[in-house]
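All protein chains of the complex are present and in place, except for one that has been dropped.
Chain nomenclature is as follows: A and B, assigned in order of appearance, with residue numbering initiated at 1 for each chain independently.
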Amino acid sequence: MTVTWAQRRKARLDDLSAGRSLTSEAFRRLRREPAAIAGAVIVGLFVVVAALAPLIAPHGAAETFPQLQENLRPGAIPGPQDGFPLGSDQLGRDFFSRVILAAQQTLLVGVLATLIGLVVGIVIGTVAGAFGGWVDTLLMRITDVLLAIPSLLLAISVAALAASPSQTTVIIAVAIVGVPIFARLLRGSMLAQRESDHVVAATSLGVKRSAVVLRHMLPNAIGPVIVQATLTLATSILDAAALSFLGLGDADPARAEWGLMLAQAQTYLDVRPALAFYPAAAIIVVALGFTLLGESLREAIDPKGRR
Amino acid sequence: MTALLEVRDLQVAFTRRREPDTVAVDGVSFDVAPGQVVGLVGESGCGKSVTSLAIMRLLPARGVRVSGSVRMDGTDLLTLSGSEMRARRGRDLSMVFQDPLSSLNPVIPIGLQVTEVLRRHRGMAGDKARQAAAELLERVGIPDPRRRLDSYPHQLSGGMRQRALIAIALACQPRLLIADEPTTALDVTIQAQILGLLSELVRETGAALIMITHDLGVVAGLCEAVNVLYGGRIVERAQRHRLFATPRHPYTHGLLRSIPRLDAPPGEELEAIRGSVVDNLPWAHACAFAPRCPRAIETCTEVTPVAETSGGRLLRCHNPVPANAE
Partner (left out) sequence: METSEPLLDVRDLAVHFPIKRGLVLDRTVGHVYAVDGVSLHIGRGETYGLVGESGCGKSTLGRAILRLVDLTTGQVTFDGVDVAQLKGEQLRTMRRRFQMVFQDPMSSLDPRQSVESLLTEGMKAHGLSRGPAADGARLRELVDSVGLPAGALRRYPHEFSGGQRQRIGIARALSVEPDLIVADEPVSALDVSVQAQVLNLLGRLQSELGLTYLVIAHDLAVVRHVSDRVGVMYLGGLVEEAPSQELYDDPQHPYTRALLSAVPVPDPELEDHRERILLTGDLPSPAAPPAGCRFHTRCPWRQPTRCDDERPALRVIAGAPAGHRVACHFAEDIRSGRLQPHRVDVEAVDDVLAPGAVPDLPGSVTEILGR
């Protein structure tokens, strides 16, 4: 069957039940995108596992099982066996349980760090983009300085400033890395919005400045920032893992964390590479999931992609 | 006289996975005689630009289905291989686009963009090509052409850019020039210059010109034969004097009456065409224009009107405007 341009357009108008907003249309497109579905499944699985980790994991994170090492020569690490699908780690703890439980920590650190960075970044970006002038110049020069420092180096420096390594330090350090990215991005699209006709239209209608900024500029400017947030979530997880890997994270052995597990596994790489493989794979898969989701989100909200 | 270009039953459909095909051009046929100026007129979405891109074979290979034939010198351009077509483009037929800034390479001086064509199609090189390029620029009315050879596109005004683009299109003396809305992005006084230039060049070089535009005024002064497109089909074709004096298709008729004319007394209510293209019916079993047509009868929504030719005019309408209506 064939249709003309005009019919296609008409069909689109009819098929949308009246009053479908841009956001709901974006979701409609998202649902038909294989990459988005894959990303959503990975992320969904990750969140579910993280939330239910204590129920799924057969053992505690700090629980040791000396009996596993009984018949082995010294230095060897037990492999998979009944009740321990992935064997144990170098301290005789159930490796499978630790990988599962670590999901929770990773999610917590990743999400919190990104959220904090996002909120602070949005405030700075909005202020800079809405006021312009010297406020904008000052704020943007500061973010430029932060952006000029390699992100991991920045996070390490911030984390190193803290008196003792802790999870809070990691979250704050990773959050600070995100702030300039979000602020810059939002400020850019706010500036573009400021020049746009519909903002001029709202001004000429006599709408108050604050309402113009919050009702018209921010909602239209924030899309790319939200997309960036999902992508940043992936890098936040990686950064947090890296900080733990470098020993700047939480030293509490009772808490499992993928980055830390990876760090500790390197000593035993020749004995049991699986100890490094599983946490690394978990980090990569989760990061991939967020990236897939973020990229498809970016495409879905891009007005040029709308047909 | 045999035609230079014969377009027969050209159909262009855009295909997309899991969706029905979108037909942009639906069985368009027309001839262009050597040295003739032919107009394709219509609103956005009528298929006029897609037609020109199909003739030039510039549509993307993926997601597009082109059928019908486009004959030039006895060969069907649609069946040529990619390299054969490339050899013809520029030499036998070339094109001028609407937006001269995006059609020119922004990082290469104008002169180099002209000599590039000369080098490729006419084997010119060095000073000879540069000399020829300067002459071309002068021919299209660019002042101080030698100096302008070294200018970049952004250093030229819109009108000068369009002239440069025309110079490039004419560099190899093609026998057919396709101009797709060449003056739409320009101001009226510049538009007048460019239109004057185009008709002068066509007269001098004997090249044929297909003029694609939405502006009936542009067509009125320039084109010998005018094709009016609606919804991907030609609904009316006539020699320009006759088309404008006695438009027979209600769409042409309505369009002419709905535009404010400079020479009409001001203030009168315009006779607007109702609705917009979203109201169109499918050609498959109706006239696409019927829902907007003031002369629509019952047949119009049930039977596809066929194109009938008589006295050098083509008309696709069940209930045309009477010839003596004016």
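Criterion: a contact is a pair of C-beta atoms (placed from the backbone, for glycine too) under 8 Å apart; a residue touches a chain by one contact, two chains touch by 3 or more.
Keep in mind that this is a model prediction, so the values were computed, not measured.
Residue B:Ile273 is the one among B:Ala169, B:Ile273 or B:Cys300 that touches the chain missing from this view.
The missing chain, though absent from the display, is touched by one residue of B:His154, B:Arg203 or B:His285; that residue is B:His154.
Seen from chain A, the chain kept out of the figure touches residues 9, 13, 16, 18-23, 25, 195-198, 200-208, 211, 215-216, 219-220, 303, 306.
Chain B residues in contact with the hidden partner, per the touch definition given at the top, are 43-44, 141, 143-144, 147-148, 151, 154-160, 187-193, 195-196, 214-221, 240-241, 244-245, 254-256, 258-274, 276-278, 292.
In this section, only the chains that are shown with their structure count from here on.
Each chain gets one centre point, the mean of its Cα atoms, and the points for chain A and chain B are 51 Å apart.
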